[in-house]
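Following: one structure in structure tokens, then a few remarks.
Only one protein chain is missing; all other protein chains are in place.
Note that the chains are named A, B, C, D and E in the order they appear, and that numbering of residues resets to 1 at the start of each chain.
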């Protein structure tokens, strides 16, 4: 099994040298699941009816956080993101919100961390607005869904690979 | 059911007025679970033997992110944090890392978001270091464990309330 | 006429000592005017009908910028803002948007700069979204409307003083 | 009339994809007008005689803010600015300062927002230093003067187009 | 000899709890020495004659960096600085610039790191402007000169204690 790429032979952290990697268009999508109650989802949907800012606030927080990834994650490279999108899908029955963040860049390293950071901060922002109503809200299932570009090409999360294989 | 505290009657987001709330010492602890493989946990433990920086890197990222919470979460108040701690517990059998972040402040609003942000960014930093080995890593079970101080006093996560009731 | 408070006798900039000023609750409101076209205002209002994010985006940008004021304005003191609000008023006939930002703090110095920064960044964010449609948009009439608290007490902008005197 | 480029068909904000736009050298110049009193301009000019930091402070604040544009304006792309300049022109008779900010980049999107942000923060910094003397100071006439580069080529503000046409 | 205050018994870094420390007015002054050539000092002095921005730029960079200390130094507490000053003393014969930064706060922990950070970033900014002329410039003698306030009261750097004792 391969060793950690961010540690040298003495175990010391460093920002890896990506200057020899090829510049290409790279993309990554991450997801997260917010588990709250049906009532909270109902409240959010009522807000949407009166054009309330709940989802807009979380969406912008996610987009802005994706742009700050290299300042939050110590060993991440600063990247000139060319696109960031954050989407939400509400399920009132299950009391859930599914969040998705997709990032794109033309650079010599990938944008997985940007997508993961965007999805986490969007989830945290929802929690901030919902916590007075449901302090027990949980964020789970934060994971990378897929990434494209670079030497390794397309990568799909295990449960998506199965779906693809089954299809 | 009460409405969202961060939205006015027209559904517009704003930073709520906390100037009339009492200043007291407040504390909050949040947690997250990293689901990876036994091999990854073994790799991290081998790094610790040679004093590798894996956990130290994630710990510092979590501490520094907690201090930046009001710049990441749009409607959070800037707070003069008086303490931040991040801890990890490794379970090689289950391939898991349990993360915990505890924040403290003397102010007129609580530090739940700081603890939640700290735990998320520590988890994201671990993902950044582990993703070359296990890109399918999942972050789950991000939630508040407890908070103290302020008008509402002690709050415990539902599963901890049960434990307390059972004891 | 009094000299500049932010320059010493040699004309050198410094962050003035506010440690001897009394802590009190202070508040400030600033305004700005966006001059665009009737068509743009119509477009924004159409977006609002479909719950579009135009005003929500500008509102959040203004709130977040108010919190970053001391990092943007070199000689400003860092302040633990207790409230920030940003409001918009659209006038389709005149093709105008009136922006207002109100900030509050309990501290030993005022929040005029936070309100002024909030209103400017909200205006810049609107410009960013509108510029593809109306690159000639102008921001004008950026000024303080009123401030309260501290030794100097209530201050009103000249045109509001007149109104008050007339009433 | 074209729709907003920063909103999708549902009106949701996103950072637009610029990865397919051509990389070219782009430039933008913005302006702002500070309306204060003759006495304030006289005070600033006296400071300049003793080498006071008034204009230097505002100039640096503008330059540094231009570099932070993508962190202030939610849907702006991070850009590796290759040049930023801020200039002032004082008119004692009118009690005015005309500010100009010019930015340059080699990238796949323009620098209008950087020039607009630079000019606004320079103006806010002047206001911060002048407000103890003239709290009624107004910032007006914030607009783009010209931009070059990219697919759309040269763009001039309407009043400059007329001048060009008249010449 | 006492152990490190920022490490727990397992050697893990954390932000120490200052919530029980008394709030008092605290002050710290740090210094640094820039060793360059007589010609560079002469160039700077010529710039000052034409009101050039060399020292103003370094002064503002130092002041702004002092305000960002808690975001640069991982285990530092965020502090509401009430004053920051940066001064320079040029010695053309020795080709030296002596920098001094003084910070003040009313809080439950001291401002040594803010003064040290301010002096370092002012020195780095001078280096940035001078490096095309003298890339071999050295920064040395970065140290705390004195601090006041808090439980430990007045502290003087060793060489100042001697001077005081000798007097």
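We take it that contacts are C-beta pairs under 8 Å (C-beta built on N, C-alpha and C of every residue); 3 or more make two chains touch, one makes a residue touch a chain.
Predicted model only: the values in this text are computed from it and were never measured.
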Among A:25, A:46 or A:108, the residue in touch with the chain that has been omitted: A:108
Omitted-chain contact residue, chosen from D:39, D:89, D:106 or D:161: D:106
Residue of B:13, B:43, B:60 or B:137 touching the missing chain in the full complex: B:60
Missing-partner contacts on chain A, residue numbers: 12-19, 70-71, 74-75, 77-80, 107-108
On chain B, residues whose C-beta touches the chain left out of the figure: 48, 51, 53, 56-57, 59-61, 64
Interface with the undisplayed chain - residues on chain D: 25, 55-56, 59-60, 63-64, 67-68, 78-87, 104-106
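In this section, only the chains that are shown with their structure count from here on.
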Minimum number of chain-to-chain contact steps, chain A to chain D: 1
Greatest separation from chain D - chain, by CA centre: B
Distance between chain centroids, defined by C-alpha means - chain D, chain E (Å): 32
Chain A and chain E, separation of their C-alpha mean positions in angstrom: 39
Two or more partner chains touched - positions in chain B: 12-13, 56, 60, 64, 68, 74-75, 78-80
Touch-based graph of the chains, sorted into line, ring, star, complete or other: other
